[in-house]
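With one protein chain removed, the remaining protein chains of the complex are shown where they sit.
And now, chain A:
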Amino acid sequence: MTWLPYAVAAWLLAAGLYGLASSRNLIHLVGCLSVCQSATYALLLGLGYRWGSIAPIFYDHPPGTPAVDPVMQALVLTDIVVGATLTALLLVLTVQIFKRTGTLDPEQLKPMRRRGDPAGADAPRSAEHPSR
């Protein structure tokens, strides 16, 4: 069963990428990104795990007892903290996008729109450029 953590990590990454690609709501998209990050948790902890060993805390065990890899646990701890800050930053950006454009659907966001245009101001632009 040593392949199971890698299979779960690959599945979580694939599911998160599918959600990122097919999401129609920016807040839902940030949740899908956190699923992608949980793939890295499963991968790192599955790399450092050894069957039948203890947690790397030697308070009531003699030193030298087989323990799981504490370096991977430190990496996962860093990953969790970075993931939380990334989620907070992306949610703030999402709220700012909603305040500026009035929608959360990535399909309705037009990245090349001029700054300061209201949402329905396409008519004078199409008069300027009749080809559009």
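Rule of thumb we're sticking to: a contact is a pair of C-beta atoms (placed from the backbone, for glycine too) under 8 Å apart; a residue touches a chain by one contact, two chains touch by 3 or more; residues count from 1.
Note that contacts and distances are computed from a predicted model.
Asker: Which of "Chloride channel protein", "2-oxoisovalerate dehydrogenase subunit beta", "MnhB-related membrane protein" or "Peptide/nickel transport system permease protein" is the UniProt protein name of the chain not shown?
Answerer: "MnhB-related membrane protein"
Asker: Applying the definition given at the start, please give the residues of chain A touching the unseen chain.
Answerer: Output for chain A: 1, 4-5, 8, 11-12, 15-16, 18-19, 24-25, 27-28, 30-32, 34-35, 38-39, 41-42, 45-46, 49, 53-57, 67-68, 73, 76-77, 80-81, 83-84, 87-88, 91-92, 94-95, 98-99, 102, 104.
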